[in-house]
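Written out below as C-alpha coordinates is the structure these notes cover.
With one protein chain removed, the remaining protein chains of the complex are shown where they sit.
Entry: subunit A
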(Lines give C-alpha, C1' and ligand atoms only; values in the text may rest on other atoms or scores of the structure.)
Protein backbone atom coordinates (compact mmCIF):
# COMPACT_ATOMS: atom_id res chain seq x y z
CA UNK A 1 0.00 0.00 0.00
CA UNK A 2 1.28 3.44 -0.95
CA UNK A 3 2.50 5.76 1.80
CA UNK A 4 3.74 9.34 1.82
CA UNK A 5 2.77 10.09 -1.78
CA UNK A 6 0.93 13.24 -2.77
CA UNK A 7 -2.06 11.02 -3.47
CA UNK A 8 -2.02 9.66 0.10
CA UNK A 9 -1.65 13.11 1.64
CA UNK A 10 -4.43 14.71 -0.40
CA UNK A 11 -6.68 11.71 0.12
CA UNK A 12 -6.22 11.76 3.91
CA UNK A 13 -6.75 15.48 4.17
CA UNK A 14 -10.05 15.29 2.25
CA UNK A 15 -11.41 12.20 3.99
CA UNK A 16 -14.72 12.97 5.69
CA UNK A 17 -15.21 9.45 7.01
CA UNK A 18 -15.81 5.83 6.11
CA UNK A 19 -19.19 4.86 4.71
CA UNK A 20 -21.05 1.66 5.65
CA UNK A 21 -19.99 0.21 2.28
CA UNK A 22 -16.35 0.58 3.35
CA UNK A 23 -15.80 3.34 0.83
CA UNK A 24 -14.30 6.68 1.79
CA UNK A 25 -16.42 9.79 1.80
CA UNK A 26 -14.09 12.27 0.12
CA UNK A 27 -14.52 16.05 0.14
CA UNK A 28 -14.28 17.63 -3.32
CA UNK A 29 -12.54 21.00 -3.37
CA UNK A 30 -13.60 22.05 -6.86
CA UNK A 31 -16.52 20.82 -8.90
CA UNK A 32 -16.56 21.60 -12.61
CA UNK A 33 -19.74 21.11 -14.57
CA UNK A 34 -20.76 21.33 -18.22
CA UNK A 35 -23.85 20.90 -20.34
CA UNK A 36 -23.69 17.16 -21.10
CA UNK A 37 -23.56 15.39 -17.76
CA UNK A 38 -25.27 17.90 -15.48
CA UNK A 39 -28.90 18.36 -16.60
CA UNK A 40 -29.97 14.95 -15.32
CA UNK A 41 -28.06 15.57 -12.08
CA UNK A 42 -29.93 18.83 -11.48
CA UNK A 43 -33.17 16.97 -12.21
CA UNK A 44 -32.24 14.38 -9.57
CA UNK A 45 -31.63 17.21 -7.06
CA UNK A 46 -35.03 18.63 -7.85
CA UNK A 47 -36.69 15.23 -7.39
CA UNK A 48 -35.14 14.87 -3.96
CA UNK A 49 -35.62 18.53 -3.06
CA UNK A 50 -31.92 19.06 -2.43
CA UNK A 51 -29.83 22.21 -2.74
CA UNK A 52 -26.29 22.73 -4.03
CA UNK A 53 -24.24 22.65 -0.84
CA UNK A 54 -21.17 24.64 -1.99
CA UNK A 55 -22.23 26.69 -5.03
CA UNK A 56 -19.11 28.85 -4.64
CA UNK A 57 -16.94 25.74 -5.23
CA UNK A 58 -18.82 24.85 -8.40
CA UNK A 59 -17.94 26.31 -11.79
CA UNK A 60 -19.75 25.74 -15.08
CA UNK A 61 -18.99 26.20 -18.73
CA UNK A 62 -20.23 24.87 -22.04
CA UNK A 63 -17.94 23.01 -24.44
CA UNK A 64 -19.12 19.72 -25.97
CA UNK A 65 -22.12 20.92 -27.97
CA UNK A 66 -20.79 24.35 -28.90
CA UNK A 67 -20.70 24.97 -32.65
CA UNK A 68 -17.28 26.30 -33.62
CA UNK A 69 -18.49 28.24 -36.66
CA UNK A 70 -21.88 29.82 -36.12
CA UNK A 71 -22.45 30.39 -32.42
CA UNK A 72 -25.54 32.59 -32.80
CA UNK A 73 -28.36 31.71 -30.42
CA UNK A 74 -30.62 29.89 -30.57
CA UNK A 75 -28.32 27.18 -31.91
CA UNK A 76 -29.36 25.60 -35.19
CA UNK A 77 -29.38 22.24 -33.39
CA UNK A 78 -32.50 22.35 -31.22
CA UNK A 79 -31.26 19.57 -28.93
CA UNK A 80 -28.05 21.50 -28.28
CA UNK A 81 -30.07 24.65 -27.62
CA UNK A 82 -32.20 22.76 -25.13
CA UNK A 83 -29.09 21.56 -23.26
CA UNK A 84 -27.69 25.07 -23.25
CA UNK A 85 -30.85 26.49 -21.76
CA UNK A 86 -31.00 23.75 -19.15
CA UNK A 87 -27.50 24.64 -17.97
CA UNK A 88 -28.17 28.39 -17.98
CA UNK A 89 -31.31 27.84 -15.93
CA UNK A 90 -29.67 25.49 -13.42
CA UNK A 91 -26.72 27.82 -12.87
CA UNK A 92 -28.97 30.84 -12.36
CA UNK A 93 -31.24 28.93 -10.00
CA UNK A 94 -28.38 27.57 -7.88
CA UNK A 95 -26.14 30.66 -8.10
CA UNK A 96 -23.31 28.84 -9.84
CA UNK A 97 -20.62 30.78 -11.70
CA UNK A 98 -21.14 30.08 -15.40
CA UNK A 99 -18.67 30.96 -18.14
CA UNK A 100 -20.98 31.27 -21.09
CA UNK A 101 -20.05 31.76 -24.74
CA UNK A 102 -18.84 35.28 -25.30
CA UNK A 103 -17.85 35.82 -21.66
CA UNK A 104 -14.21 35.74 -22.70
CA UNK A 105 -13.73 32.82 -20.31
CA UNK A 106 -15.64 30.00 -22.00
CA UNK A 107 -13.87 26.94 -23.32
CA UNK A 108 -13.21 23.28 -22.75
CA UNK A 109 -13.66 22.73 -19.04
CA UNK A 110 -10.15 21.22 -18.68
CA UNK A 111 -8.60 24.20 -20.41
CA UNK A 112 -10.40 27.02 -18.60
CA UNK A 113 -10.03 25.91 -14.98
CA UNK A 114 -6.21 25.76 -15.16
CA UNK A 115 -5.87 28.96 -17.16
CA UNK A 116 -7.91 30.88 -14.60
CA UNK A 117 -5.98 29.45 -11.68
CA UNK A 118 -9.03 27.57 -10.35
CA UNK A 119 -7.05 24.33 -10.48
CA UNK A 120 -4.44 24.29 -7.71
CA UNK A 121 -2.09 21.81 -6.07
CA UNK A 122 -3.47 19.70 -3.25
CA UNK A 123 -7.10 20.02 -4.28
CA UNK A 124 -9.55 17.30 -5.01
CA UNK A 125 -11.40 18.05 -8.22
CA UNK A 126 -14.34 16.28 -9.82
CA UNK A 127 -16.13 16.78 -13.11
CA UNK A 128 -18.60 14.72 -15.07
CA UNK A 129 -16.01 14.09 -17.72
CA UNK A 130 -13.31 11.44 -17.81
CA UNK A 131 -10.53 13.81 -18.86
CA UNK A 132 -10.72 15.54 -15.49
CA UNK A 133 -7.42 13.72 -14.94
CA UNK A 134 -5.88 16.69 -16.81
CA UNK A 135 -5.96 18.81 -13.65
CA UNK A 136 -3.55 16.40 -11.99
CA UNK A 137 -0.76 18.26 -13.79
CA UNK A 138 -0.93 20.74 -10.88
CA UNK A 139 -0.66 18.09 -8.18
CA UNK A 140 -4.42 17.92 -7.72
CA UNK A 141 -6.30 14.65 -7.39
CA UNK A 142 -8.88 14.95 -10.11
CA UNK A 143 -11.56 12.40 -10.99
CA UNK A 144 -14.00 11.97 -13.83
CA UNK A 145 -17.44 11.02 -12.51
CA UNK A 146 -20.86 9.97 -13.78
CA UNK A 147 -24.09 11.88 -13.50
CA UNK A 148 -25.32 10.28 -10.25
CA UNK A 149 -22.00 11.29 -8.74
CA UNK A 150 -22.40 14.82 -10.11
CA UNK A 151 -25.65 14.84 -8.14
CA UNK A 152 -23.78 13.61 -5.05
CA UNK A 153 -21.16 16.34 -5.33
CA UNK A 154 -23.75 19.03 -5.95
CA UNK A 155 -25.75 17.88 -2.91
CA UNK A 156 -22.93 17.07 -0.49
CA UNK A 157 -19.63 18.32 -2.02
CA UNK A 158 -18.42 14.76 -1.43
CA UNK A 159 -18.07 11.46 -3.27
CA UNK A 160 -18.05 7.84 -2.17
CA UNK A 161 -14.80 6.36 -3.48
CA UNK A 162 -12.41 3.51 -2.84
CA UNK A 163 -8.79 4.47 -2.50
CA UNK A 164 -6.62 3.83 -5.54
CA UNK A 165 -3.19 2.30 -5.65
CA UNK A 166 -0.36 4.56 -6.79
CA UNK A 167 1.98 3.75 -9.65
CA UNK A 168 4.99 5.98 -10.18
CA UNK A 169 5.78 6.38 -13.87
CA UNK A 170 9.25 7.75 -14.12
CA UNK A 171 10.44 9.13 -17.43
CA UNK A 172 14.00 10.35 -17.65
CA UNK A 173 16.11 12.11 -20.23
CA UNK A 174 15.58 14.63 -22.96
CA UNK A 175 12.88 14.11 -25.56
CA UNK A 176 14.37 13.92 -29.07
CA UNK A 177 13.41 16.66 -31.57
CA UNK A 178 9.89 16.18 -32.97
CA UNK A 179 8.81 14.18 -29.90
CA UNK A 180 6.24 15.81 -27.64
CA UNK A 181 4.22 15.28 -24.47
CA UNK A 182 1.55 13.67 -26.63
CA UNK A 183 4.05 11.08 -27.81
CA UNK A 184 5.05 10.42 -24.21
CA UNK A 185 1.50 9.64 -23.19
CA UNK A 186 0.76 7.56 -26.31
CA UNK A 187 3.97 5.65 -25.66
CA UNK A 188 3.10 4.97 -22.01
CA UNK A 189 -0.33 3.67 -23.05
CA UNK A 190 1.19 1.59 -25.82
CA UNK A 191 3.55 -0.02 -23.31
CA UNK A 192 1.25 -0.43 -20.30
CA UNK A 193 -1.96 -1.07 -22.21
CA UNK A 194 -5.39 0.53 -22.11
CA UNK A 195 -6.33 -1.24 -18.92
CA UNK A 196 -2.88 -1.25 -17.31
CA UNK A 197 -3.92 1.63 -15.08
CA UNK A 198 -7.22 0.23 -13.78
CA UNK A 199 -7.21 0.62 -10.01
CA UNK A 200 -4.29 3.07 -10.06
CA UNK A 201 -3.52 6.73 -9.80
CA UNK A 202 -0.51 7.52 -11.98
CA UNK A 203 2.22 9.72 -10.53
CA UNK A 204 4.32 11.03 -13.42
CA UNK A 205 7.87 11.87 -12.42
CA UNK A 206 11.47 11.92 -13.63
CA UNK A 207 13.56 14.51 -15.40
CA UNK A 208 11.50 14.45 -18.61
CA UNK A 209 8.34 15.40 -16.73
CA UNK A 210 10.18 17.95 -14.58
CA UNK A 211 11.45 19.68 -17.71
CA UNK A 212 7.92 19.96 -19.14
CA UNK A 213 5.81 23.12 -19.08
CA UNK A 214 2.44 22.98 -17.30
CA UNK A 215 0.69 22.65 -20.64
CA UNK A 216 2.78 19.63 -21.56
CA UNK A 217 2.13 18.07 -18.15
CA UNK A 218 -1.59 18.58 -18.75
CA UNK A 219 -1.32 16.69 -22.04
CA UNK A 220 0.29 13.75 -20.24
CA UNK A 221 -2.15 13.71 -17.30
CA UNK A 222 -5.09 14.18 -19.68
CA UNK A 223 -4.63 10.77 -21.27
CA UNK A 224 -4.13 8.84 -18.01
CA UNK A 225 -7.73 7.73 -18.49
CA UNK A 226 -6.91 6.21 -21.89
CA UNK A 227 -4.39 4.10 -20.02
CA UNK A 228 -7.11 2.94 -17.64
CA UNK A 229 -6.02 5.11 -14.68
CA UNK A 230 -8.73 7.16 -13.08
CA UNK A 231 -6.35 10.00 -12.35
CA UNK A 232 -2.77 11.05 -13.00
CA UNK A 233 -0.69 13.76 -11.37
CA UNK A 234 2.65 15.50 -11.23
CA UNK A 235 4.12 16.81 -7.97
CA UNK A 236 3.91 20.60 -7.85
CA UNK A 237 7.20 22.45 -8.30
CA UNK A 238 8.53 25.84 -9.35
CA UNK A 239 7.08 25.36 -12.85
CA UNK A 240 3.64 24.94 -11.27
CA UNK A 241 4.05 27.97 -9.01
CA UNK A 242 5.30 30.18 -11.83
CA UNK A 243 2.31 29.19 -13.95
CA UNK A 244 -0.18 29.93 -11.18
CA UNK A 245 1.24 33.22 -9.97
CA UNK A 246 -1.19 36.10 -10.55
CA UNK A 247 -3.83 33.96 -12.29
CA UNK A 248 -7.39 35.13 -11.48
CA UNK A 249 -8.13 32.65 -8.72
CA UNK A 250 -4.61 32.04 -7.46
CA UNK A 251 -4.03 33.06 -3.84
CA UNK A 252 -2.70 36.59 -3.51
CA UNK A 253 -0.42 38.51 -1.11
CA UNK A 254 0.49 36.66 2.08
CA UNK A 255 -1.85 33.84 1.08
CA UNK A 256 0.44 33.20 -1.87
CA UNK A 257 3.39 32.55 0.47
CA UNK A 258 1.27 30.32 2.67
CA UNK A 259 0.10 28.47 -0.41
CA UNK A 260 3.63 27.81 -1.67
CA UNK A 261 4.67 26.50 1.74
CA UNK A 262 1.70 24.13 1.78
CA UNK A 263 2.14 23.04 -1.82
CA UNK A 264 5.75 22.10 -1.03
CA UNK A 265 4.59 19.96 1.88
CA UNK A 266 2.08 17.92 -0.08
CA UNK A 267 4.65 16.72 -2.61
CA UNK A 268 5.38 13.01 -2.41
CA UNK A 269 8.07 12.38 0.21
CA UNK A 270 11.52 11.32 -0.96
CA UNK A 271 10.96 7.99 0.80
CA UNK A 272 7.34 7.58 -0.30
CA UNK A 273 6.17 4.01 -0.89
CA UNK A 274 4.48 3.15 -4.20
CA UNK A 275 2.41 0.13 -5.17
CA UNK A 276 4.31 -0.04 -8.42
CA UNK A 277 7.10 1.79 -10.26
CA UNK A 278 7.68 1.79 -14.02
CA UNK A 279 10.47 3.66 -15.78
CA UNK A 280 10.87 4.88 -19.33
CA UNK A 281 13.74 6.47 -21.18
CA UNK A 282 12.78 9.58 -23.16
CA UNK A 283 15.29 8.68 -25.85
CA UNK A 284 13.22 5.56 -26.68
CA UNK A 285 10.05 7.50 -27.45
CA UNK A 286 9.31 8.09 -31.16
CA UNK A 287 6.72 10.41 -32.71
CA UNK A 288 3.78 8.09 -32.15
CA UNK A 289 0.63 7.48 -34.21
CA UNK A 290 -2.29 5.20 -33.46
CA UNK A 291 -3.30 2.85 -36.24
CA UNK A 292 -6.28 1.12 -34.59
CA UNK A 293 -9.42 1.61 -32.53
CA UNK A 294 -7.96 1.90 -29.03
CA UNK A 295 -5.41 4.47 -27.86
CA UNK A 296 -3.12 1.58 -26.96
CA UNK A 297 -2.74 0.66 -30.63
CA UNK A 298 0.10 3.11 -31.23
CA UNK A 299 3.35 2.75 -33.17
CA UNK A 300 6.30 4.93 -34.05
CA UNK A 301 5.61 6.87 -37.24
CA UNK A 302 8.41 4.94 -38.95
CA UNK A 303 7.04 1.54 -37.93
CA UNK A 304 4.66 -0.80 -39.75
CA UNK A 305 1.16 -1.71 -38.64
CA UNK A 306 1.85 -4.75 -36.48
CA UNK A 307 1.20 -8.22 -37.80
CA UNK A 308 -1.05 -10.37 -35.61
CA UNK A 309 1.72 -12.90 -35.00
CA UNK A 310 3.90 -10.15 -33.52
CA UNK A 311 1.29 -9.19 -30.96
CA UNK A 312 0.70 -10.82 -27.59
CA UNK A 313 -2.25 -13.26 -27.81
CA UNK A 314 -4.37 -11.03 -25.59
CA UNK A 315 -4.14 -8.18 -28.14
CA UNK A 316 -4.95 -10.21 -31.23
CA UNK A 317 -8.73 -10.15 -31.16
CA UNK A 318 -8.95 -6.36 -30.85
CA UNK A 319 -6.21 -6.06 -33.49
CA UNK A 320 -8.20 -8.05 -36.05
CA UNK A 321 -11.22 -5.91 -35.31
CA UNK A 322 -9.02 -2.86 -35.87
CA UNK A 323 -7.62 -4.08 -39.23
CA UNK A 324 -11.17 -4.62 -40.41
CA UNK A 325 -12.54 -1.32 -39.19
CA UNK A 326 -9.57 0.76 -40.27
CA UNK A 327 -9.24 -1.12 -43.57
CA UNK A 328 -5.49 -1.39 -42.93
CA UNK A 329 -3.24 -4.28 -43.88
CA UNK A 330 -0.89 -5.60 -41.21
CA UNK A 331 2.74 -5.11 -42.15
CA UNK A 332 2.26 -1.87 -44.10
CA UNK A 333 3.97 1.33 -42.95
CA UNK A 334 1.71 3.88 -41.27
CA UNK A 335 3.73 6.69 -42.84
CA UNK A 336 2.17 7.57 -46.17
CA UNK A 337 -1.40 6.70 -45.11
CA UNK A 338 -3.64 9.19 -46.90
CA UNK A 339 -5.66 11.49 -44.62
CA UNK A 340 -8.84 13.46 -45.35
CA UNK A 341 -9.25 15.66 -42.28
CA UNK A 342 -6.69 17.24 -39.95
CA UNK A 343 -7.87 18.45 -36.56
CA UNK A 344 -5.87 20.45 -34.04
CA UNK A 345 -7.63 21.08 -30.75
CA UNK A 346 -9.26 19.31 -27.74
CA UNK A 347 -8.45 19.25 -24.03
CA UNK A 348 -5.36 17.20 -24.86
CA UNK A 349 -3.75 19.59 -27.32
CA UNK A 350 -5.81 22.75 -27.71
CA UNK A 351 -3.71 25.09 -25.56
CA UNK A 352 -1.60 28.06 -26.57
CA UNK A 353 1.74 26.24 -26.61
CA UNK A 354 0.20 23.44 -28.71
CA UNK A 355 -0.98 25.97 -31.26
CA UNK A 356 2.38 27.76 -31.21
CA UNK A 357 4.26 24.56 -31.90
CA UNK A 358 1.85 23.58 -34.67
CA UNK A 359 2.10 27.06 -36.21
CA UNK A 360 5.89 26.72 -36.41
CA UNK A 361 5.42 23.87 -38.85
CA UNK A 362 2.48 25.42 -40.66
CA UNK A 363 4.34 28.66 -41.34
CA UNK A 364 5.26 29.00 -44.98
CA UNK A 365 3.66 25.67 -45.93
CA UNK A 366 0.32 24.78 -47.51
CA UNK A 367 -2.32 22.23 -46.60
CA UNK A 368 -2.37 19.57 -49.32
CA UNK A 369 -5.14 19.72 -51.90
CA UNK A 370 -8.27 17.82 -50.88
CA UNK A 371 -7.47 17.87 -47.18
CA UNK A 372 -9.75 19.70 -44.75
CA UNK A 373 -7.65 21.10 -41.94
CA UNK A 374 -8.83 23.15 -39.01
CA UNK A 375 -7.64 24.55 -35.70
CA UNK A 376 -9.96 24.89 -32.73
CA UNK A 377 -8.57 26.78 -29.72
CA UNK A 378 -9.36 25.16 -26.39
CA UNK A 379 -10.86 28.32 -24.91
CA UNK A 380 -11.81 31.88 -25.70
CA UNK A 381 -8.68 33.01 -23.88
CA UNK A 382 -6.47 30.68 -25.91
CA UNK A 383 -8.08 32.02 -29.06
CA UNK A 384 -7.50 35.61 -28.05
CA UNK A 385 -3.89 35.01 -27.03
CA UNK A 386 -3.17 33.09 -30.24
CA UNK A 387 -4.63 35.87 -32.33
CA UNK A 388 -2.56 38.45 -30.44
CA UNK A 389 0.52 36.53 -31.56
CA UNK A 390 -0.73 36.21 -35.12
CA UNK A 391 -1.03 32.41 -35.03
CA UNK A 392 -4.45 32.58 -36.67
CA UNK A 393 -2.86 34.35 -39.64
CA UNK A 394 -0.17 31.71 -39.98
CA UNK A 395 -2.76 28.93 -39.94
CA UNK A 396 -5.11 30.71 -42.34
CA UNK A 397 -2.34 31.43 -44.81
CA UNK A 398 -1.36 27.78 -44.73
CA UNK A 399 -4.94 26.80 -45.54
CA UNK A 400 -6.25 25.83 -42.11
CA UNK A 401 -9.65 27.03 -40.91
CA UNK A 402 -9.55 28.99 -37.65
CA UNK A 403 -12.53 28.35 -35.37
CA UNK A 404 -14.23 29.35 -32.14
CA UNK A 405 -13.43 27.52 -28.87
CA UNK A 406 -15.02 24.15 -28.06
CA UNK A 407 -14.56 20.38 -28.09
CA UNK A 408 -15.26 20.32 -31.82
CA UNK A 409 -14.27 17.14 -33.64
CA UNK A 410 -12.87 15.43 -30.57
CA UNK A 411 -16.34 13.93 -30.34
CA UNK A 412 -19.51 14.09 -32.33
CA UNK A 413 -21.82 16.29 -30.34
CA UNK A 414 -21.52 19.42 -32.45
CA UNK A 415 -21.53 20.08 -36.19
CA UNK A 416 -17.84 19.13 -36.65
CA UNK A 417 -17.86 15.51 -37.80
CA UNK A 418 -16.15 13.08 -40.11
CA UNK A 419 -18.12 11.88 -43.15
CA UNK A 420 -18.29 8.26 -44.21
CA UNK A 421 -15.02 6.42 -43.71
CA UNK A 422 -12.81 9.50 -43.85
CA UNK A 423 -9.48 9.29 -42.05
CA UNK A 424 -8.56 12.04 -39.64
CA UNK A 425 -5.18 12.98 -38.27
CA UNK A 426 -6.25 14.25 -34.87
CA UNK A 427 -4.58 15.85 -31.88
CA UNK A 428 -7.41 14.60 -29.65
CA UNK A 429 -7.40 11.61 -27.30
CA UNK A 430 -9.73 8.89 -28.53
CA UNK A 431 -9.73 6.82 -31.68
CA UNK A 432 -12.72 4.66 -30.77
CA UNK A 433 -15.00 3.48 -33.56
CA UNK A 434 -17.36 6.29 -34.48
CA UNK A 435 -15.77 8.72 -32.02
CA UNK A 436 -15.48 11.57 -34.50
CA UNK A 437 -19.05 11.49 -35.70
CA UNK A 438 -19.26 8.94 -38.46
CA UNK A 439 -19.91 5.32 -37.57
CA UNK A 440 -17.26 4.33 -40.11
CA UNK A 441 -14.92 7.29 -39.57
CA UNK A 442 -11.28 6.53 -38.78
CA UNK A 443 -9.06 8.42 -36.37
CA UNK A 444 -5.28 8.50 -36.12
CA UNK A 445 -4.10 10.13 -32.89
CA UNK A 446 -0.87 12.12 -32.90
CA UNK A 447 0.76 15.32 -31.67
CA UNK A 448 -0.33 18.70 -33.10
CA UNK A 449 3.01 19.02 -34.92
CA UNK A 450 2.43 15.63 -36.53
CA UNK A 451 -1.10 16.73 -37.52
CA UNK A 452 0.46 19.67 -39.38
CA UNK A 453 2.93 17.31 -41.04
CA UNK A 454 0.00 15.16 -42.16
CA UNK A 455 -1.96 18.20 -43.36
CA UNK A 456 0.80 19.57 -45.56
CA UNK A 457 1.69 16.16 -46.97
CA UNK A 458 -1.88 14.90 -47.36
CA UNK A 459 -0.76 11.75 -45.63
CA UNK A 460 0.78 10.57 -42.37
CA UNK A 461 4.29 12.01 -42.31
CA UNK A 462 7.23 12.14 -39.94
CA UNK A 463 7.44 15.61 -38.43
CA UNK A 464 11.19 15.14 -37.97
CA UNK A 465 11.59 15.44 -41.73
CA UNK A 466 10.03 18.91 -41.56
CA UNK A 467 12.60 19.86 -38.94
CA UNK A 468 15.43 18.76 -41.20
CA UNK A 469 13.88 20.38 -44.26
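As a convention for this text, a contact is a pair of C-beta atoms (placed from the backbone, for glycine too) under 8 Å apart; a residue touches a chain by one contact, two chains touch by 3 or more; residues count from 1.
The rule we apply is simple: contacts and distances are computed from a predicted model.
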| item | value |
| --- | --- |
| Protein name as given in UniProt for the chain not displayed, "3-isopropylmalate dehydratase small subunit", "NADH-quinone oxidoreductase subunit I", "Stage III sporulation protein AC" or "Deoxyribose-phosphate aldolase" | "3-isopropylmalate dehydratase small subunit" |
| Touch with the omitted chain, as defined above, among A:272, A:285, A:398 or A:412 | A:412 |
| Residue, one of A:67, A:114 or A:128, that touches the chain absent here | A:128 |
| Sole residue of A:27, A:241 or A:328 that reaches the chain not shown, by the stated touch rule | A:27 |
| Residue of A:16, A:211, A:273 or A:385 touching the missing chain in the full complex | A:16 |
| Residue of A:73, A:195, A:338 or A:465 in touch with the missing chain, whole complex considered | A:195 |
| Hidden partner chain, residues of subunit A it touches | 13-17, 19-23, 25, 27, 29, 36-37, 39-40, 43-44, 48, 50, 53-57, 59, 64-65, 77, 79-80, 82-83, 86, 95, 97, 118, 120, 122-123, 128-130, 132, 144-149, 151-152, 155-160, 162, 194-195, 198-199, 228, 230, 249, 251-252, 255, 258-259, 262, 293-294, 317-318, 321, 411-413, 430, 432-435, 437, 439-440 |
